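Data block below; observations after.
One protein chain is absent from this view; the other protein chains keep their places.
Chain lettering (A, B and C) follows the sequence in which the chains are written, and residue indices restart at 1 in each chain.
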């Protein structure tokens, strides 16, 4: 059993939720890939902001507004440094990855994509990186093509290379697949895409909580993050965009503060990132996200990454022993989760029984129906890790799986 | 000076922000039209949810998720009853009014609007109800026409009637104008619009915090609300939509949980309201908004409406005495705010001096540049009220204006 | 004569409330599911599928002598058990009886108190679907009776 490293030793105590029970059992939370629990300092940051500091952002001439604006812009700096952006203006705040990809798809369709252009997505995408492209497809006259994967859940890079041509304008894929745990070789993919002049959009929903992100090293053009999966409040996330690209991108939503001048006949728009932030943003939630980034930095992303790998190895070994259990997703490079089925048992039944033992895992298609069809399963069970996960959680999960087997067979 | 009614007597004590000072002065917060301060029970609801109850919503088979979902759907019921919708499924949660109108514009453009159709907006709209229509105009081939207003800031209903024809498919206007305070006669406007078969979208950003909303009585088709202006958290609001209309409307953002089935070739979508709620919603913020609605109901909307009118009358009388002060917006029916200029003084200078006296008012174009042009002013000062506003706040404002006059002339 | 819906619901509720640990209640539900006759494969059509469930659920209804006869199935064991309970209560009742029935009993058996509130297991979707059939057939009966 791996030993919790020094920097994570007291982490669990910082998450108030673990003081509660579920069906009279201690909470074993293994659904961080859906959303993470929140440390006390993030909750306290929200309380303090709403209680003592609350004001709207931008353009107010009074102190509360100026201070809120300064805090909001400070969160932008934190987000920029979190992904190693060149400048804070490369960060657009929004609700999360779903909105980020919708923004990118619509904005690129309005400004850059031409009829006949191709958008490549991978076979292991979350619906959030499929449906937005379908929604703009007809309007923009583009084609969506799918980069295939093998049965371990790894992208076929040869096939990818063969698909690249001058017609390919966007390559959109996740850094880590939420249904499989696969870590995709973004740097390599980006280099190839740039060879044909394509823009690379990375869905970082699952990577941001676990891996050190460096958009300059990856050399990607757009990188989307959900704050609620990385210990921040619900309702806030961000899109990193290379500034020279953001400048070429048309606005997404229209409204206040994203405009320069409004006439009924026509409007002109602000520079990025403000052009993309129409209306009152999730002010407190963005400031809370800044706090979550500090929380992650204080632990150290190297330590987080290493612990995630240790948990993954332990879970893989521990669950392999369960009769009939088959992993779905066995890529060499993985992060954050194990997904599996157990012969003869429906994931929903198993999850319902686990719930009674206090274990929160996800049963379902994980918003990745094409992945389920690839592996020919209706659904899988997924146990995903956070900074608060300990090996004992995996043991409890394993014991629960044994009980489920007993009850269901 | 009006006397604070019984039901609002202790309200101020429920808002922790008033314990603080601004530049060593007590806080006089007169920018509720931009965003409201938060009562302790809303802040506490967030803390409790994040600390003891946090989970994602929909489709999880474990207790935290099921309970979060129940709370989230309970907030939907509260929002439905707040606007007197027929059923909870008529409520779509989103970030706020800006997103609501963008959703409506894009969705209607994708499903209902045809080239040559007309969208009427009023001359007193916030940019949030102008720019979204401009963004879809070219794609949909529609025309935007403007319902004029008179110099008191009232809509010209004769002109409106004359503009109505079978070509008009949407009439989009605010219930209360944020730059003028005008209350528009929505019921009458809706009846006329329905006479030519047009859909009526109401921007309720400024009405929801002050007036009792009854979408069935108004008979409007879409009604947009920002939670952060009505004592709820930032990051959450909702769009009411008549169910039979929502069913005809195409999805807006694509992603998880809004789909039924996803293939790379095509996807099918959920029924409303889920079709319009792609991705992880602002979970805690929606639940907090439900608490804010309870807060408003506990005070009683009649009392809130009456107090708002009392403050408006007092402010109008009190500020009329200030030499050179001109009101901008003198409609018979008004709510929530007074907007004005003072001869020879720039609003920005006045607001900066007021800030030093602890008074937070807004100086600017209030995201309504066409209104500024109509009244031929670069900007105005706006003092807007909330449930915590007392007549003494207006007195402090008036004293601050006198000081500004002294310093600036 | 068949027992009334209310009587059957009371019986089921009592029999579950008599069991005081969750595990035994779950085991009982799972047993009930096992005892439920399989639905013929040809009835497991897209049309008969109940939308909005994590597991697959099929429901088929037919009117026989003024009574609604339901067949249903699921690929998940616990859901099958719940289906067995629902069929025991509703199948063979008249549309009017079904429409008049209180549907909260499933909340009362202390097994799945929270499940029916969410869209997670398709139970509420299935109860809704049963009511829809009852409503539709009730209209049919009234029209042909007039």
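Of note:
The working rule: a residue touches a chain if its C-beta (ideal position, glycine included) is under 8 Å from a C-beta of that chain, and two chains touch if they have at least 3 such contacts.
All of these numbers come straight from a predicted model, not from anything done at the bench.
Here is the thing to keep in mind: the chain we left out touches A, B in the whole complex.
For the chain left out of this panel, the touching residue among A:13, A:70 or A:191 is A:70.
Set against the missing chain, the residues B:77, B:137 or B:356 yield one that touches it, B:356. The residue from B:167, B:346 or B:373 that touches the chain not shown here is B:346.
Only one of the listed residues, A:260, A:302, A:343 or A:406, touches the absent chain: A:260.
In the full complex, chain A contacts the hidden chain through residues 58-61, 63, 65-67, 69-70, 73, 260. Mapped onto chain B, the footprint of the missing chain covers residues 23, 345-346, 348-349, 352-353, 356, 363-364, 378-379, 407-408.
Please note the rule applied: only the chains that are shown with their structure count from here on.
Distances between chain centres, each the mean of the C-alpha atoms, put C farthest from chain A.
With centres set at the average Cα position, the gap from chain A to chain B is 31 Å.
For the pair chain B and chain C, the distance between mean C-alpha positions equals 44 Å. Shared contact sites, meaning residues of chain C that touch two or more other chains, fall at 54, 121.
Shared contact sites, meaning residues of chain A that touch two or more other chains, fall at 23, 348, 352, 363-364.
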